[in-house]
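First up is the structure itself, then whatever we jot down about it.
With one protein chain withheld, the remaining protein chains of the complex are depicted in position.
Here is chain A:
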Amino acid sequence: MNAPTYNFAYLDEQTKRMIRRAILKAIAIPGYQVPFASREMPMPYGWGTGGVQVTAAILGPDDVLKVIDQGADDTTNAVSIRKFFQRVAGIGTTTSTGDATIIQTRHRIPEQPLHEGQVLVYQVPIPEPLRFLEPRETETRKMHALEEYGLMHVKLYEDIARNGHIATTYAYPVKVEGRYVMDPSPTPKFDNPKMHMSAALQLFGAGREKRIYALPPHTEVVSLDFEDHPFEVQRFDKPCALCGAEQVYLDEVVLDDRGGRMFVCSDTDHCETRRANGFFGEMAEGGHDAQTSPLRGGRTEGPGGGEDGTNIPPPLTPPLKGEGNLSRPVAGVGSCKTSETSSFDCVAQAEGTPPGRTSSGHPPLKGEGSR
């Protein structure tokens, strides 16, 4: 690594020390938001500056880093953060959940249960669960200090009054060790139960808001609810269309402009591991090479922020599993989905496919039921 102008993992040692102190305090008081002197990072706020600082502070030369964004290893945010740490720390990276020692994540917790010794670092946009109910920071801090959390239930009450059920599906508030109410960052509430008594250390970094909070391993994390409207996670009618997995969180991928859609694992590593082990869903007829169907091959460099082969120096990273024949459609990043849809035709035409081929190139989509 010839980047002598940077300290190991970008931040200078004094800064790392300051962040580590905040992390230690956060671990000592699970769920409590510790203020810290967040630094400016070479990326915009909202791209995970908090998570990156936490990762930089805990990273050692022997660590193996995995970065996911919405469960995917191959989205822009994940790729650029992984590349960033490869360059400034020269550490090894992986896409395999089991092999990683540190997993930085945005919006998801991997499906594969984490084990002892692993650290999950969350990127948090707004750490204050009470923020949209009480705009004053002085007041919310007081409410945390005095354990006045009635307001949180007012929000859930409103949900039920308006929608007949608790309609909060992400950033679902949790109570940690019976004390602090915490925002689990915008993970889907599907992942809330995974936080409870997790064997891994979970660290939350909010760069713009300058807060760090943590869940030590084996911490009690309870999602707030009402006695007559208990907490429940999302359920999906169908298994993953590529690997057939059930009981996992699925992303909806729009396939064409005629209402076609498929549901696939949001955790790409989980999906690929299953397919490598011989599990297939209804839309992954194995064995054929890439066709023009947008579902297979040739789409990894699409506008959805796929991995650019030149981005990653080969020696450091194993080839991404997603580059193979059974490549899943690029990424389930919510904001990218629509643009992907509209670009399918463009891609097909650029490849010299007669117009109309895309619509007839793959079998009519079975009514991938609504969730």
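In the analysis below, contacts are C-beta pairs under 8 Å (C-beta built on N, C-alpha and C of every residue); 3 or more make two chains touch, one makes a residue touch a chain; residues count from 1.
Operating definition for what follows: contacts and distances are computed from a predicted model.
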- prompt: UniProt name of the unshown chain, from "Iron ABC transporter permease", "DNA-binding protein", "Phosphonate C-P lyase system protein PhnK" or "Ring-1,2-phenylacetyl-CoA epoxidase subunit PaaC"?
  reply: "Phosphonate C-P lyase system protein PhnK"
- prompt: Which residue, A:29, A:160 or A:254, contacts the hidden chain when the whole complex is considered?
  reply: A:160
- line: By the document's definition of touch, the residue of A:151, A:233 or A:254 touching the omitted chain is A:151
Message: Need a quick check: the contact residues on chain A for the chain that isn't drawn.
response: 133, 142, 146-148, 150-151, 153-155, 157-158, 160-162, 225-229
